[in-house]
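Note that one protein chain of the assembly has been removed; the remaining protein chains are unaltered in position.
Labels for the chains are A, B and C, by order of writing; each one numbers its residues from 1.
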Amino acid sequence: MEKIKVGVLGATGSVGQRFIQLLENHPYFTVTHLAASEKSAGQTYGEVMKSRWKISSDIPAYAKDIIITLPNPEVTKGVQLVFSGLDASIAGEVETAYAEAGVMVLSNSKNHRMVPNVPILSAEVNAHHLDVLQAQKTKGKIITNSNCTIMGVTISLKPLMDAFGLKSVMLFSMQAISGAGYPGVPTMDILGNVVPYIGGEEDKAEVEPQKCLGTVEAGIIKPAGFKISAHCNRVPVFDGHTVCVSVSFDKKPKKEEILKVWADFQGEPQKLGLPFAPNQAILYREENDRPQPRLDLETGRGMTTVVGRLREDPILDWKWVVLSHNTIRGAAGAAILNAELLYKKGFFN
Amino acid sequence: MEKIKVGVLGATGSVGQRFIQLLENHPYFTVTHLAASEKSAGQTYGEVMKSRWKISSDIPAYAKDIIITLPNPEVTKGVQLVFSGLDASIAGEVETAYAEAGVMVLSNSKNHRMVPNVPILSAEVNAHHLDVLQAQKTKGKIITNSNCTIMGVTISLKPLMDAFGLKSVMLFSMQAISGAGYPGVPTMDILGNVVPYIGGEEDKAEVEPQKCLGTVEAGIIKPAGFKISAHCNRVPVFDGHTVCVSVSFDKKPKKEEILKVWADFQGEPQKLGLPFAPNQAILYREENDRPQPRLDLETGRGMTTVVGRLREDPILDWKWVVLSHNTIRGAAGAAILNAELLYKKGFFN
Amino acid sequence: MEKIKVGVLGATGSVGQRFIQLLENHPYFTVTHLAASEKSAGQTYGEVMKSRWKISSDIPAYAKDIIITLPNPEVTKGVQLVFSGLDASIAGEVETAYAEAGVMVLSNSKNHRMVPNVPILSAEVNAHHLDVLQAQKTKGKIITNSNCTIMGVTISLKPLMDAFGLKSVMLFSMQAISGAGYPGVPTMDILGNVVPYIGGEEDKAEVEPQKCLGTVEAGIIKPAGFKISAHCNRVPVFDGHTVCVSVSFDKKPKKEEILKVWADFQGEPQKLGLPFAPNQAILYREENDRPQPRLDLETGRGMTTVVGRLREDPILDWKWVVLSHNTIRGAAGAAILNAELLYKKGFFN
Partner (left out) sequence: MEKIKVGVLGATGSVGQRFIQLLENHPYFTVTHLAASEKSAGQTYGEVMKSRWKISSDIPAYAKDIIITLPNPEVTKGVQLVFSGLDASIAGEVETAYAEAGVMVLSNSKNHRMVPNVPILSAEVNAHHLDVLQAQKTKGKIITNSNCTIMGVTISLKPLMDAFGLKSVMLFSMQAISGAGYPGVPTMDILGNVVPYIGGEEDKAEVEPQKCLGTVEAGIIKPAGFKISAHCNRVPVFDGHTVCVSVSFDKKPKKEEILKVWADFQGEPQKLGLPFAPNQAILYREENDRPQPRLDLETGRGMTTVVGRLREDPILDWKWVVLSHNTIRGAAGAAILNAELLYKKGFFN
């Protein structure tokens, strides 16, 4: 089987670097196209990134000699899919251009997320949302990731919603600095400090989960009807968003029912055996001080949602803590898993 | 006017050090008695603390030559009041012994907090709870501080409860490491990490506010009836507990009503002009990324509760962020303010 | 006595903010002129800084209503002195323009530091370097601060050089992130990390001390002849540069001789009783784990050089540790002390 040629847009940024790291030796995909801004275009990825690579492993050898271009679907030569880590300021237009040129676009930006026929795809949660793609008029299709903050939360909610119905979700996040990219958060703002505000984050956290957990009706996605309130905070953690949630259900389950639902949960990625699928989509830890970024972030190579501290909530029904890796599960890894799902579903024949 | 002689129990610990720092040159009180464990007893405070003083200013000169004793009310020679920073493992018994010997005890420990005729005194919030002291059978009386986490929260709630009635309070804390004392939190557990658990903290946070905001009936304190749910987290911040709260009221106020209530709030300490009273008990900051420990902790010399980000909550009514200084407002400073209230109310005549 | 009118150039930056904070209620100087870039010019300092003030105390009331201008000596109306926190990219030209207009310039930038008739003034160390000012042809004179890293080091060396002669100085710094200004160091680069490189820093550290400790000959400053080697490192500390030094002398002193020289050291600021002069220019701490930024930074309101761990060096003669506050002693505070020295020496009659 020949591998599918893919590109990475925004290849020099934080999310782009993760894509390039994670796609090394991928069984389905081979990276042949790297796009970035004028500052880098025309040079090899190796040259450009010599002092800008921020992941604690070397630049993969395969990427070093690729010559960076401007984002431009006409230069892609056989690329069928692009992973986009573009900034929201340009992602909207560029991603549309690639889709019009017939390329599948897997986007990490917010620009198209709330378009009714663009899925916020989370492969374990809503693989059936792929049904709306045919309603997109472009030859290539745009598929988005959710905001990194709610990624683990929606995964932990999905099987509970199916089993017990969701009424209300309060969420309080403690988000890693890598979520702001590079240079991102100035050290003077966060060293030994917390900042109880992340621009635009609560707005996204209060609408994306309902769409992600919504239903497909008449070719578009209809958001689920539960209520959400979000408090988003920045903390001095490198990678890993920790979220405390309090939830009320249509029918309040027992503790063991929740634990069983989580333990049994298998999404499409697990059923299809996708390469980036963690064995367990959701891992519940029994220790009373877990999950923690330092100890649990690498679970399932950063793709497992780690949950802990399930206990009754005196106001809503239950409360717990969710951890997910914001640049893997919440960004590059999730998009790759989505692309694997497309591959297995026959989108590249 | 002669100053009242006071003591500090647990003088070598974190809270004890704060007492000794803050009581330097106090207009009402003079420290003459320092008590600690056998390891330190018999030596001067200066000797013992040479390498154990953890506050970024020198040991006050007045304290250096005081000889530390074991906690023992019989050696106190005229001490009318003790500030106790004792550990919960011994605070119960020792504080009771002082009270029996006729000494007023201002405790930072949890041991007596939930006894119905022991106030959890927060001078701006519930000065009238002093009425229950007469029901204590000992000659000296025991008065406690609330847990540091809920201190700022209850202050921000007090005038709102009076004006609009409280139904439910969800709180989510990001707590400083100094709250765990010294040596306290190992660096390996918290550097670049958050820990979503603090032993016993949520239990305290879910019962103390109702007592603190309760009424005096038949000589004992009757807790207020609103519901609380707490998520308590440790973050790598030195001093300052930041708490996100979502609240529902009996009668939902408008935003400007809440802001006016906070701006107008004056507790007994402000009315009486107590030395440790901040000019403003509650300061609301308009910037969208405040309060933050680094920038707002010293407001009112660490005694002001700083509030920000008031916005509507999609599930409950309103949400906001509260910051208070955990070792000043949440511990030593609050106890000194309480003692000043006692002084002005004539408890030392 | 009427106060001298002064200005702050680069008033919105990190060093500018420190000047504005420290100059509140200064006995000799009153700030009437604030200059910054086009982005801020024309607005009041209070408006502009609402979300940019990064010091943990409020913007001083006096500064809030001053309207920021572009740096321009013609608009200064009676300003006799400017404190410059300008970036090196523009400091050279702008500072010269002010000097030509007759204004004394106290600069924190490197631009003029190595000009032979421009002193790198450190008031305790080389007050006699003011003698070279007459050789500057402009009506106003330019006086620079040393680089913040070497500030404390040169103070600790000065009395030892006078007493024993200096041969070689190895220095190894652990520098705070505030030294890079704002936004400065990205959190992704330094959280839980150290970076063994600061651009241009070692070059400055290996030439400025010799000039600072040099002699005045024929109207210019002749650098001292000892050798220096510097290793400069960035560490995740907010304020405070810690420097380990190993030193060899012309005549190796005994430990008690060094301690005595430090204890006895009085510079011009101490002799003249300047307002910003710390009582002790150099404080030696006996504890074996000091100085530390967290515990010792505020010594002498950030103006004292704190020294510790004096011990023999197996290669050179002696080694010790020096701490100084990089944005106070190493920048704004030092420049104010220098200005006070000018004032007392009659430069503003």
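Here is the rule we use: a residue touches a chain if its C-beta (ideal position, glycine included) is under 8 Å from a C-beta of that chain, and two chains touch if they have at least 3 such contacts.
Model, not experiment: these values are computed from the prediction.
K.L.:
So which of the visible chains would the left-out chain be touching?
P.N.:
Spelled out, the missing chain touches these shown chains: A, B, C.
K.L.:
Considering the complete complex, identify which of A:Ile66, A:Ile143 or A:Leu191 is in touch with the unshown chain.
P.N.:
Missing-chain contact among the listed residues: A:Leu191.
K.L.:
Would you mind spotting which of C:Met151, C:Met170, C:Leu213 or C:Ile258 touches the chain that isn't drawn?
P.N.:
Missing-chain contact among the listed residues: C:Met170.
K.L.:
Consider the whole complex, including the chain that is not shown, and state which of B:Val185, B:Ala230, B:Ile258 or B:Ala281 touches that chain.
P.N.:
Residue touching the chain left out of view: B:Val185.
K.L.:
Which residue from C:Lys64, C:Arg309 or C:Lys344 sits in contact with the chain not drawn here?
P.N.:
C:Arg309
K.L.:
Just one of A:Ser51, A:Ser89 or A:Asn349 touches the chain that is missing; which is it?
P.N.:
Result: among the candidates, A:Ser51 touches the missing chain.
K.L.:
For chain A, which positions touch the chain that isn't shown here?
P.N.:
Contact residues on chain A toward the absent chain are 50-51, 54, 56-57, 191-192, 287, 289, 294-298.
K.L.:
With the missing chain put back, which residues of chain B would touch it? List them for me.
P.N.:
Within chain B, the residues touching the omitted chain are 54, 177-178, 182-192, 236, 238.
K.L.:
Using the document's contact rule, name the residues of chain C that touch the chain not shown here.
P.N.:
Residues 168-170, 172, 174, 189, 192-197, 206, 227-229, 231, 233, 235-238, 242, 244, 246, 288-294, 308-309, 313-316, 319, 321 of chain C touch the chain that is not shown.
Methods note: only the chains that are shown with their structure count from here on.
K.L.:
Which one chain sits nearest the middle, judging by mean Cα positions?
P.N.:
Located nearest the centre of all protein C-alpha atoms is chain B.
K.L.:
Sort the other chains by how far their Cα centres are from that of chain C and give me the top one.
P.N.:
Farthest by centroid: A.
K.L.:
Indicate the whole-number Å distance between the mean C-alpha point of chain A and the mean C-alpha point of chain C.
P.N.:
The separation of the two C-alpha centroids amounts to 47 Å.
K.L.:
Roughly how many whole angstrom separate the Cα centroids of chain B and chain C?
P.N.:
Chain centroid spacing, chain B to chain C, equals 40 Å.
K.L.:
Which chain A residues touch at least two other chains?
P.N.:
189, 192, 236, 238
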